[in-house]
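Every protein chain but one is kept in place in this view of the complex.
Up next, chain A:
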Amino acid sequence: MKNLLRVSLQVKILGLVIFLLLLVLSLVTIMIAYMESNKDVENAENMALQTAKTVSYMPVIQEAFIQTSHPEEINYVSEQIREEVGASTIKIVARSGEAVGISGVGSPIRSADFYRAVVFGSNYILHTGEGDDEILKGIAPIIVDYGEYKRLEGAVIAEFQMKDIHNEVAADIKKIIMASSAVFVLGIAGSFILSRSIRKDTFGLEPYEISILYQERDAVLQSVKEGIVAIDRKGIITTINVSAQELLDLPDHSEGRPVYDIIPSPSFLEIIDSREKIINEELQFGDRNLIVNTRPIRKKDDVIGTVISFRDKTEIKKMIEALSEVRQYTEDLRAQAHEFTSKLYVILGMIQLGKLQEAIAMIQEETQVQQQVTEMFFRNIRDEKVQAIILGKLAKASEKKVDFKMEEGSSLDPLPDHIRLTPLIIILGNLINNAFDAVMDNKEKQVSFFVTDLGRDIVFEIADNGRGLKKGTEQHIFQKGFSLKGDNRGYGLANVRDEVELLHGTIEIDSHEHEGTIFTVILPKKIE
């Protein structure tokens, strides 16, 4: 059924127009024909009655009755009138039923026809006969004025053939049908032109194709991760996608409302109001950092609207951090591989020099160190993600000559599924790196790592004996842009805090100047 209705626009318009035209035209034709034929019959009736009356008033006829003579003149005059009005017969009869004058086709005189005229002086119409023989009779009394009194002397009967009248009606109807056919043809031509013009306007697309396009456009818009808002010249939102709603914390159905009412940020509105093309403007919106692009929609010289698109800069930062973190690991592992290679060269050299005892001693020492490290770290830590992160950091520590140790009593079973690798990299990677950086200037470079998953929470603890934080700065270190390491940094701890919060955990800091810092991260095993 749906496929049946999905016909081309041209067919649809044409079909509708033909249907409507046929309906309207046939109704109008029938109505006009009906009225016309009624009018024709009525006209004929009036004509018949009028003719009879006119003849009855003619002086020549009145005279004839007064003189009781039947001059030839009566026939002559009535014949003239008969021809003029197209009657078939005009009869002038006396009260007795005697014919005083007859013109036209002869027909029997029936006294019943003119009874009412000669007795009561009525004027009236009669229809006699059937079908083609139907005759319309207009009957009028002849009232002769004798001065003191009047007397009814006879009647005039004007007869018309209904056949003639019907022919006239048929001719009229034919004309009406011709006219409506012409209108019909014109209407079809018009609908052709209309459908063509519509197709031209829609680039030859059928309506259903347009609706598919529209739906596609909407789907594309909604699937984009960038927030997109379009407003018209009055600042009414015409289009908004899901990402924009989320980024701007807007309620649903913001379309159709003025942008000034629902966006609380003056700086954002300022950008919208500027009506200029703006690229990659950064602005703070709540606790989000947005990168905004705007593009005015112009029609000739007028700005008729603006399209605003924006991304969350925090998110972009986070991605970059995560990427650099991962790259760090490959670096770290390569450093470790490099260290081993050099050690192998040392052992090779010893063997070549025949210092086998020293070589064996060195291998044993290395093995012991490795085993110690491996055992120490991995006997108790059975989560592969944490293992991988720690392994990378171990390599880095050995390269930086940092004494990176695992605290006694650490233990960790495989982490629950909701704690994924990326947040772990961000949290642990940042904290351990910061610890390494903090001890860089010390003679004794000690960093320790402690983890436990006893109880309902997983607790990570990263401690260093570095320079520590000045009193009062603990509060600021999680803010964006706070860094002890120079400009354009300081997103590390902010990101750490974001990720911890996403996992519904908490982060604590315990720092004493010149003594060191301890970061404690507590993540719940289950998110409620």
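Going forward, a residue touches a chain if its C-beta (ideal position, glycine included) is under 8 Å from a C-beta of that chain, and two chains touch if they have at least 3 such contacts; residues count from 1.
Heads up, the rule we're going with is that contacts and distances are computed from a predicted model.
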Key: Per UniProt record, name of the chain withheld from view ["APC family permease", "ATP-binding cassette domain-containing protein", "Aspartyl/glutamyl-tRNA(Asn/Gln) amidotransferase subunit C" or "Tripartite-type tricarboxylate transporter, receptor component TctC"]   = "Tripartite-type tricarboxylate transporter, receptor component TctC"
Query = Of A:R95, A:K313, A:K396 or A:R497, which sits in contact with the chain we cannot see?
reply = A:R95
Among A:Y124, A:F184, A:Y260 or A:F378, the residue in touch with the chain that has been omitted = A:Y124
Query = Quick one: which of A:E84, A:E148, A:D252 or A:D417 touches the chain that's been left out?
reply = A:E148
Query = Which parts of chain A are in contact with the chain that was left out?
reply = 95-96, 111-112, 115-116, 118-124, 143, 146, 148-152
